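Pasting a structure here, questions to come.
Apart from one protein chain that is not included, each protein chain of the complex appears where it belongs.
Take a look at chain A:
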Amino acid sequence: MMNEFTLWDIIRNLGTGAAWTIGLSLTAFVLGGIAGLLVLAARISHKPWLRKSMRGYIELFQGTPLLLQLFLIFFGIALLGIDVPPWLAAALGLTLFTSAYLAEIWRGCVEAIPKGQWEASASLAMTWVEQMRYVVLPQALRIAVAPTVGFSVQVVKGTAVTSIIGFAELTKTGSMLSNATFKPFLVYGLVALGYFILCYPLSLYAASLERKFHHANAPGSH
């Protein structure tokens, strides 16, 4: 059987793949952000065992390839006798990956808040949760926006690796189209273009946020 693919067919199919890439990126980023907040809370808590175990968690995800993390989740859950669909392994894997990186980025932001802020809020008899909620996080958030947006580019690009465990996002769609059409140069070129269209605006936004932040904090700018 030989199907003729027109350029429009290729683009239409890649569009569907790109929609899955966007869906997976959003899922991983939102869930990873929530999980990352919990990891962050544990990472900077007063309990040493919590701090240490979260440090281990972060180092585990930052010290191993994303591909292996996906393999481990894919085959690991299968050991429990549950059949894991690729989308679930992909979403879970990327969520954990994102949570580790975001927690580490945000930890840097929280630690950039001067110690005096903690001490002042403690002297007002605030609990740790209140200190975080009303004093530290609102300030840390301002510093965190630019690197967080910057990291979202890494999440979008990370979704490409899930093609290897068989999730039919943009890259996987591209591989299948390339095999069907024998036009790898065109297809992979379009796939790359697709990622560029998704990522470049995010990169530009992150850069402009960073400029704005640096400008606001530059000495003598007032």
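The definition used in the following text is that contacts are C-beta pairs under 8 Å (C-beta built on N, C-alpha and C of every residue); 3 or more make two chains touch, one makes a residue touch a chain; residues count from 1.
Simple rule for what comes next: contacts and distances are computed from a predicted model.
Its UniProt record calls the unshown chain "Amino acid ABC transporter permease", which is the correct pick from "Acyl-CoA dehydrogenase", "Homocitrate synthase NifV", "histidine kinase" or "Amino acid ABC transporter permease".
The chain that is not drawn here is touched, among residues A:Phe5, A:Tyr57, A:Phe71 or A:Trp128, by A:Phe71. Where chain A meets the missing chain, the touching residues are 59-60, 63-69, 71-72, 75-76, 78-81, 153, 157-161, 163-164, 171, 174-175, 178, 183-185, 187-189, 191-192, 195-196, 199-200, 203.
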